[in-house]
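Only one protein chain is missing; all other protein chains are in place.
Chain nomenclature is as follows: A and B, assigned in order of appearance, with residue numbering initiated at 1 for each chain independently.
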Amino acid sequence: MAAGAPGGGSTVANTYEKARTWLLLPSWLVLLGLSLIPVIMMLVYSFLTKEFRGGVIWEFSLAAYDQFFFDRGLFGDEPPSIEWTYITIFWRSFWQAGTATLLSLAIGFPTAYFIATRPAGSRAIWVFLITIPYWVNLLIRTVSMKFLLRDQGPLNQVLMSLGLIDSPLHMVNTNFAVQLGLFYSYLPFMVLPIYAAVERYDFSLSEAAADLYASRWVTLRRVLLPAVKPGIIAGCILVFVPSLGSFLAPDLLGGAKNYMIGSLIEEQFKGNAGNWPFGAAASMILLTIVLIILLLFARQQTRHERKEA
Amino acid sequence: MADVSARLDVRTYTGFRAITLLCLCILYAPLLVVTIYSFNSSNSIAAWEGFSLRWYVDVFTGPESAKFKLAAWNSFVIAIVAASVSTAIATLAATGMIRAGKFRLRMLSAGLISLPLMVPEIVTAVATLIFFNAIGFDRGLMTIVLAHIAFCIPFAYLPIAARMQGIDDSFEQAALDLYATRRQAFTRILLPLMAPGIISGFLLAFIVSLDDFIITNFVKGAGVETLPTAIFGAVKQGIKPNIMAISTLLLSVSVVMVTISYFVSKTDKTN
Partner (left out) sequence: MARQDNAIDVRNAVKRYGSFTALKEVSLSIKDNEFFTLLGPSGCGKTTLLRMIAGFEDVSHGSIHLYGQEIENLPPNQRPVNTVFQSYALFPHLNVLDNVAFGVEMKGASQSEARSKARQMLELVQLSDFSARKPSQLSGGQQQRVALARALAPQPKVLLLDEPLSALDLKLRKAMQLELKHLQRETGITFIFVTHDQEEALTMSDRIAVMSAGELQQLGTPREIYESPRNVFVADFIGETNLLTVVVKEIRDGNAICQLDGGHELHCNEVAGIGVGSSVHLSLRPERVFISDKPRESKSLQGKVSENIFIGTDITTIVNLTDGPTFTVRTSNSDRGSKGIFEPGSDVYVNMEPGAARLLID
């Protein structure tokens, strides 16, 4: 920026200051109207009474949240005890998303590191190679993964013809398939921030560590990892959060046994069996969890930035 | 690189190259397999019976072709409209955020723009459905377009804002200094310099719109299908060879677009 004022002046360019309101108005209108207000409406709907053929009756009710957390027996007249069904689904979603995140980290970190240490000219090509699949339709990628993993699918055929297995491995409709699907869906989100962090990393620090008798792995653990930690955390958040609420991978690769939040919510709005207030309440709970994670993340990032400055 | 230099280079970690190659295998294997099997002449997806283009012919002329053609047309129209509108809105918003000085609502504005990125997609889908239901807006093509515009704004905004932040404002100041009006400085200097960012933003928004399944599935009216919802419906009955041909076609569109965007950003000479 052309620094107008050394020592505390305006660093934000202000060429179009007078037109500011008009420049921002369209985005405010669209995002307020189609993003923020809908979320508030959803909060309102979660406190309404359900209509049996979908939709709501405008009557205040806590039934949705009550159904989520408490079991009052088949006819609703027993003393309340904790309802585990939905908490279990949430817990499973956390588990699946967490495992997928770790899998992404285990493969994504070395990949990002390897790419970031390529000669400057070829880095862009490696990044390009990693991101192409992400640009391919998520549904198609998930269907492709299902096709590959089927009992009679190409992967089993290859493994059997190599003599590694005698009978096909059952991979579709397992937790593993879901984790692999989530990994496949969001891997670039893990690689890109770590790549950016490693690219900024000053390798003379590693050389200094090596000069001071640190082995390669000690250097990695004690010098490199602390320096690129924000990138790693950002990558984990970017994989974990969308995994938590994802629908396609668990639905297509998981089957009924491996039900996740996304399917639970989706079901409430499809067909006549739905329960809109309950779906809205489950969405609110998911949104609250995600916002808490993002808030903690934002606080951690600002703390790191302050430390750097 | 010679062996000795690799051993001496503190950057090298054994095994990282192998993991990277494994990573690429995992990423590309499913896509390659589907592409290959889309050329299978067999009626069944299980066995390879030889090369054939019959499933591509089937996509355009087969019994389901009308349904998929309409879905593809819908997808395309929605993506063009949503990407154009959201790119225009995002360009204005980026100018307001990055070229209009400090102001009190700046943080709030930034939060609003990134809101669709922070809210999980399924929650956005539920919220949008409920919103249209509450205001009594009939679900159809229009609801999909509106939902996509809002959802695409942050995706268009990111590359545009990144680009604008990289352009020193002394260019516009020089234009003003040389007797250009603010409008002329915007259209003759800032916009041309912004072009690579705007193209990237448009392409990203276009792909995101084309890609979307879950929001579309919630807000679409009965009987309105986009390509993803049509494919999802078909896949629920089992994966058939014509789906693989459609997938391969869509996959090629994505690869072509991302390649264009790659070269657009590469030919950018301003930095």
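Throughout what follows, a contact is a pair of C-beta atoms (placed from the backbone, for glycine too) under 8 Å apart; a residue touches a chain by one contact, two chains touch by 3 or more.
Predicted, not measured: the structure shown is a model, and the values here were computed from it.
S.K.: Which of these touches the unseen chain: B:110, B:141, B:174 or B:257?
M.R.: For the chain that is not drawn, the touching residue is B:174.
S.K.: Can you tell me which of B:23, B:193 or B:230 touches the chain that was removed from the display?
M.R.: The single option touching the absent chain is B:193.
S.K.: Could I get the residues of subunit B that touch the absent chain, sorted low to high?
M.R.: Subunit B touches the chain not shown through residues 168, 170-171, 173-181, 184, 189, 192-193, 269-270.
Throughout what follows, only the chains that are shown with their structure count from here on.
S.K.: Rounded to the nearest whole Å, what is the centre-to-centre distance of subunit A and subunit B, using the mean of the C-alpha atoms as each centre?
M.R.: Once rounded, the distance between the two centres reads 17 Å.
S.K.: What part of subunit A is in contact with subunit B in the complex they form?
M.R.: Touching subunit B: residues 1-2, 10, 12-24, 26-28, 30-39, 41-42, 45, 55, 107-108, 110-111, 113-115, 117, 124, 126, 128-133, 135-141, 143-148, 152, 154-155, 180, 183-184, 187, 203, 206-207, 209-210, 216, 219-220, 241-242, 244-248, 252, 261-262, 265-266, 269, 276, 279-280, 283, 286-287, 290-291, 294 of subunit A.
S.K.: With touch defined as at the start, can you tell me which subunit B residues reach subunit A in the complex?
M.R.: Touch list, subunit B to subunit A: 10-13, 15-17, 19-20, 22-24, 26-31, 33-34, 37, 45-46, 88-90, 92-93, 95-103, 109, 112-113, 115-116, 118-124, 126-131, 133-134, 146-147, 149-150, 153, 168-170, 172-173, 176, 182, 185-186, 207, 210-211, 213-214, 217-218, 227-228, 231-232, 235, 239, 243-244, 247, 250-251, 254-255, 257-258, 262, 266.
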